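First the structure, then my questions, so here it is.
For this depiction, one protein chain was excluded, whereas all remaining protein chains were kept in their positions.
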Amino acid sequence: MKNGKILVAPAMLWLSLFFAIPMFIVVAVSFASRTPYGQVIFNFTLANYQRFLEPLYIRIFIDTVFTAFVTTVITFAMGYPLAYCITKLPHKWQQPGLILVMIPFWINFLIRSYAWVIILRSQGLINTLLLNLGWISQPLALLYNDYAVMLGMVYALLPFMVLPIYVSIEQLDARLLEAASDLGAMPFTAFRKITFPLTLPGVAAGSILVFISALGMFVVPDVMGGAKSALIGNLIQNQFLSARDWPFGSALSIVLAILALVLIVLYYKAIQKQEGGGRNEEKLA
Amino acid sequence: MMKKRIAVVLMGIFAIAILAMGCGSGAKTQPVKSEPQVLNLFSWADNFSPEVLAAFEKKYNCKINYDVFANNEELLAKIQAGGSQYDLIQPSDYMVSTMIKLNLLEKLDKNKIPNRNNIVKNLQSPAYDPTGDYSVIYTWGMTGIVYNKKYVKETPTSWADLWNPAYKGRVILLNDNREVFGMALKKHGFSNNSIDKDQLDTAFADLKKLAPSVLAYDTDTIKQKFIAEEGWIGTMWSGDASFTYKDNKNIGFIIPKEGTVIWADTFAIPKGAKHKDLAEKFINFMYEPKISAQNYEYIGYNDPNEKAQAFHSKEFLSDPMLKVAVDDVKQGEWLKDIGSGLTLYDRYWTELKTIK
Partner (left out) sequence: MKKNWRSSALFAYALAILAFLYLPLLILTLYSFNNSRINAVWAGFTFDWYLALLHNRRVIEALTNSLVIATISTIISTVLGTMAALALNRYKFKYKAVINGLLYLPILIPEIVMGLSLLVLFSQASVPLGKSTLILAHITFCLSFVIITVNARLEGMHKDLEQAASDLYATPWQTFRYITLPLALPGIVAGALIAFTLSIDDFIISFFVAGPNSTTLPLYVYAMVKRGISPEINALSTVLMFTTISLIVIAQVLQPQHSTAKKKTE
């Protein structure tokens, strides 16, 4: 396939047309200002970026990155074993297993989130259960705090972790593991030295999809967090849907995108180092 | 292998889709013979009695395309972008004045909407559209204090009652910066349209003290939170209070003595609407007394139509929550579009949300 390079063209053309061109508009707007009624005036200004440097907004950025990071770690801790178990199912049951994991995500996100509210609220399922068992005397405040927000995010983003990891584990050569165990490696050692390094591409893809999606979340903080936590997604949403400040909203979005891009590059650098280690072990095995 | 199985599932879904499409279009295509007119309606969800819509379609041999939005700013963005093809929209009060200023609305032909005279006099020319040239009021209500009599023993009278430490962690406020700051401004006797920095600072300082008591900020599902008794006291729209009361009889609702926000959703026609004539017919139709009664019984908000009172059920007329709003309507102040003043509101609002 000498001309195989051309295969990338349709997707790139598509993204240029429907993403890059609109994005130029967004960049332009981020350097613009607005009339009292929210219309954008194109007179070059850096004010929107300067405004972002206020401690208030910096703090919101840091909080958001932290929340997204914790979410990614938890989704990984849940998603990897789940994906691993699916690959251990009999071949016939692997795809149904995978789809079974996906089905909840085809149901409307809002009503799933409201279902969580019903489970967690003060007179909800869990509190009623614990009260009746006599384990607690006062209902626990399970909702409308940062933990609830993280729970909601993990719940919303789990499939983005499970699918890429499943895809990587599934292609693992079982003979490598057999060889390792023949050579007397403990299962956990074999996992750590062989399986895990070889599935890093999936882990990387999954983590990035989850982390990025978590950065922009705003429905979960509203529904599960009682709209009490200010995350960057809410801040951006507010600029467009209540403050009517498109230039500031655009500037925030661009800062967010650049920040995420930098983190991704750093992350990939780290992963590549790891993978280098993994590849060597592959050769040894 | 895998692909086939997934393909079977996808095809199954697709088959259902086509089947559903068949059913849907089957129902639609039958009466389509004399090329009926189309009315592209852009509104809030569930904002009309389906029977009333059907009656209009039948009477004027037309089809209503009813599309929905959930936020005034979303509506504005779409209308401003142009090319959205809508004939009739439902902006809220302050959005009407914004849209008039941005020249986005058609003047209504008052002669074609004689039924607007059925509307209560003081709602015919509200502050956001003083001449009534661009909009007709559809639903209206006021923001007040909602409380649960089980937990709040003393009937609240003032916004200050929200600050009562006994309700710590059980206060729910609307998730809207204008509503929350408007409430705090009113508490101090200021206008809820104030853009005076000192007044806003006073309100903000007060709200910071309230913030730790707040269980949640919520506009959309605040009804559910009070029905399930998560919240004991908070701010709510009168129409929503009526909904809440239907499912939980412990709910009370009052308009605080300091005054409050009065709001409305309206009918308006965007510039360049293709079926303006039909849109005006629709508006007129909605204020026919009988139709109006049927419609408001369904949607459960205050009916601004004076002539419709005779056709309303006793239950509707005696709804305690809706009555509160009617009795205290003089306490209400319309929210105005405050233009660039909004930046400070948003700044303080964001800061308020960072308080733990």
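In this document, chain identifiers A and B correspond to the written order of the chains, with residue numbering beginning at 1 in each.
Just so we're on the same page, a residue touches a chain if its C-beta (ideal position, glycine included) is under 8 Å from a C-beta of that chain, and two chains touch if they have at least 3 such contacts.
Values in this document were obtained by computation on a predicted structure and should not be read as measured data.
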* Chain not shown: contacting residue from B:D220, B:E297 or B:E333 -> B:D220
* Asked: Which is it among A:I41, A:L110, A:L129 or A:A270 that touches the chain not included here?
  -> A:L110
* Structure fact -> Touching the hidden chain, out of A:I60, A:V149 or A:I212, is A:I212
* If the hidden chain were put back, which of B:G82, B:G169 or B:P212 would touch it? -> B:G82
* Given the full complex, what residues of chain B touch the hidden partner chain? -> 1-6, 8-10, 12-14, 16-17, 20-21, 23-24, 27-28, 38, 40, 42, 44-47, 65-70, 74, 77-78, 81-86, 219-221, 223-224, 227-228, 243-244, 246-248
* Asked: Hey, which chain A residues sit against the chain that's not shown?
  -> 1-2, 4-8, 10-12, 14-16, 18-23, 25-26, 78, 81-82, 84-86, 88, 90-92, 95-96, 98-116, 118-119, 123, 125, 155, 158-160, 163-164, 166-168, 170-173, 187, 198-199, 201-202, 204-206, 208-209, 212-213, 215-216, 233, 236-237, 240-241, 246, 249-250, 253, 256-257, 260-261, 264
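Following the convention adopted for this analysis, only the chains that are shown with their structure count from here on.
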* Structure fact -> Listed in rising order, chain A residues that touch chain B in their complex are 36-39, 56-57, 59-60, 94-96, 99, 114, 117, 121-124, 141, 143-144, 222-223, 226-230, 234-235, 238-245
* Structure fact -> Note: in the complex, chain B contacts chain A through residues 2, 5-6, 9, 71, 73-74, 76-77, 80, 98, 101-102, 169, 175-177, 214-218, 221, 224-225, 228-230, 337, 339-340, 342-343, 345-347, 349-351, 353-354
